[in-house]
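With one protein chain withheld, the remaining protein chains of the complex are depicted in position.
After this line comes chain A, so read on.
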Amino acid sequence: MSTQEFTLVDLKRILLEGAGADEGVDLDSDTALTTDFVSLGYDSLALLETGGRIEREYGVSLDEEIFANGLTPNGLLTAVNASIQEAAVA
């Protein structure tokens, strides 16, 4: 069976729905993708809300530890896609 991929477009949409748009942050830039979320202005609650929305939409369970320190948009994309793969194999 084919598995869904979690793309930057999906991440941007979920961030917008859950945490709102930050007029000062452009996630399309390469630097933003490798900058941690806290520096981008997303606090722990914003990440909790984002994680919750990803989990219920993609039917995955994300390890809470990935949100602990220095998570970047790229890091989150990788982690979510790994979880999607795991769920597909299981």
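Keep in mind that, in the parts below, a residue touches a chain if its C-beta (ideal position, glycine included) is under 8 Å from a C-beta of that chain, and two chains touch if they have at least 3 such contacts; residues count from 1.
Convention: contacts and distances are computed from a predicted model.
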item	value
Record-based protein name (UniProt) of the chain missing from this complex, from "Prokaryotic cytochrome C oxidase subunit IV family protein", "Carbohydrate ABC transporter permease", "Chain length factor" or "Xanthine dehydrogenase YagR molybdenum-binding subunit"	"Chain length factor"
From A:L33, A:L48 or A:I66, residue that would touch the chain that is not displayed	A:L48
Hidden partner chain, residues of chain A it touches	16-23, 41, 45-46, 48-49, 52, 55-56
